[in-house]
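Every protein chain except one is present and positioned as in the full complex.
After this line comes subunit A, so read on.
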Amino acid sequence: MRSLRVPYSVLILLCFLFVIPFIPALLASLGGVWRFPLVIPEGWSFRAWEAVFRENSGTLSAIWTSLWIALCVTVINVLVSVPAAYALVRGNLRYRAAIEAILLAPIFVPALAVVMGIHLTFLRLGLTETVLGVVLVHLAPSMPYVIRAAMISFETMNRETEQAAQLLGAGPWSRFLFVILPHLRAGLVAGVTLSMLISLSQYSVTLLIGGGQVVTLPILLFPYISGGDTSIGSAYTLVFSAVALLLVISLDVALRGHYKKKGRSRV
């Protein structure tokens, strides 16, 4: 992939825009007293960080629960979205526009508007307070993005490559694995990343469906940032951002690296 040359000044500006919001959070998490006229907090304390990583704080297990849920959500998303996007782009579907609109609807309809109904249904099905229930409810806000990302990939792929492979004797599976999937790479990286991040950041639906028994990172974080202890809220925010950032970077490296190697040897 050849990258555009970006002037350093733009890069520095971007870094700044990205880093600046974290500075107050970092200061607040370390600050003893921070009131209005003070530009930086008075005195330093590790109280907030101690609270976050205290033995019984549950932070680590919440991180694992969050990641596990995000992973399940993403795997299901990919398994459902790739065929769905393929059908939408390639198949000659009747009512294609309508189906697409329904699949993408969760982007436009806020999750909370439907979650009450989902909660009642899940209660009847015994899915509340389970990781499965939380995974299912996270699918709604994240799947549209994965479908969208996969659709764009299919749209930019010309049909001739596939037909050429078919003519050379490739069956549907090898066509999918060696022709389609490598082309989907860029789109899937975007979709997978979004799906992970959306799942990681869900609060209200996780609390309601998880019934407080499925403790993810936002469940611990939110009580502190809305009207609670802002120092601890800031510390949790930084932990959350670090988890999200590490996840995005490792996903990017893993997925791109994997297919780069494959791409070179097979095609």
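The rule is short, and it goes like this: contacts are C-beta pairs under 8 Å (C-beta built on N, C-alpha and C of every residue); 3 or more make two chains touch, one makes a residue touch a chain; residues count from 1.
In this section, contacts and distances are computed from a predicted model.
K.L.:
So which of "Alpha-D-ribose 1-methylphosphonate 5-phosphate C-P lyase", "Cytochrome c-type biogenesis protein CcmF", "PadR family transcriptional regulator" or "ABC transporter substrate-binding protein" is the UniProt name of the chain that got left out?
P.N.:
Not shown, but named in UniProt as "ABC transporter substrate-binding protein".
K.L.:
Which candidate, A:12, A:79, A:98 or A:253, sits in contact with the chain we can't see?
P.N.:
Touches the omitted chain: A:79.
K.L.:
For the chain that's not shown, point to the residue among A:87, A:111 or A:131 touching it.
P.N.:
For the chain that is not drawn, the touching residue is A:131.
K.L.:
Contacts of subunit A with the missing chain: which residues?
P.N.:
Residues 32-33, 35-36, 42, 47, 51, 54, 56-57, 71-72, 75-76, 79, 116, 119-120, 123-124, 126-132, 135, 203-204, 207-208, 211-213, 215, 219-220, 222-224, 226-229, 232 of subunit A touch the chain absent from view.
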